[in-house]
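Note that this complex is displayed minus one protein chain, with the remaining chains in position.
Showing subunit A:
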């Protein structure tokens, strides 16, 4: 009996210690994360007027149904979709190839690793400005292309290539980050697997396909999910690239840029912007879950 009491006293003390250590986290979670998520749902069913004191008018589902009539929203969705579908596979593959190459036991690995890591360190704002400078009409990219005898483009002014320009820049910028994740995972693959394969007469390519790739599957799943989340949220680069407009001719307009414009650049459309944001979150969540399910089923074989 007595023992029990001291136990509960102890657990009471431990609980209070736990809550004090968690207090800042609980505060931020409640005020700036959980609260806002609920608030976002609330906003998405309302028309919001921000002049003076904010007013909310309930409009039901119309914010959501309006999306399908909004040609800019459809364009933004299409651009974002195209961007995700093209960038995620390429950056994942490039990261894997770079990591495998770096892991092959060559000299000077650490120097290459430092060099490759530079884009990861540099802010998106700076990277975008550097690329804009290179994408100039008579900038470095076009000069190199013409030296190689390839066609040149008006990268920033031509709607048919502007999004591709951003894709190239971002694949270049993010692949090395995922490469480092792959590198760490490569170190965990037991050498004995490779030694066994070598005894069976497998060459380097076969070892890569039959040992490295399958063993990296959980990490690939992680890299693809991170890639999906990142690409769906493309904003900084399109914003800076187009001066906030999503131009030329809406070709670099992404979903997040559109949310920003409706929320902060035009009046009375904040609720609509919240509805698009809620939709985007659901899309990201579904894509993440699908990817998880897909990669789990795959690993059953």
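For the reader, a short list of remarks on this structure follows.
The rule is simple: a residue touches a chain if its C-beta (ideal position, glycine included) is under 8 Å from a C-beta of that chain, and two chains touch if they have at least 3 such contacts; residues count from 1.
Please note the rule applied: contacts and distances are computed from a predicted model.
For the chain that is left out, the UniProt protein name among "Decaprenylphosphoryl-beta-D-ribose oxidase", "ABC transporter permease", "Cobalt-zinc-cadmium resistance protein CzcC" or "Formate dehydrogenase biogenesis protein FdhT" is "ABC transporter permease". Residue in contact with the omitted chain (choice from A:59, A:76, A:162 or A:219): A:219.
Residue A:117 is the one among A:64, A:81, A:117 or A:210 that touches the chain not shown. Contact with the omitted chain, checked across A:59, A:73 or A:263, is made by A:263. Residues of subunit A in contact with the chain left out of this view: 11, 14-19, 21-22, 24-26, 28-29, 31-37, 39-40, 43, 54, 97-98, 101-102, 104, 106, 108, 112-119, 121-127, 129-131, 133-134, 136, 138, 140, 143-144, 172, 176-177, 180-181, 183-185, 204, 218-219, 222, 229, 232-233, 235-236, 239-240, 243, 256, 259-260, 263-264, 270, 273-274, 277-278, 280-281, 284-285, 288.
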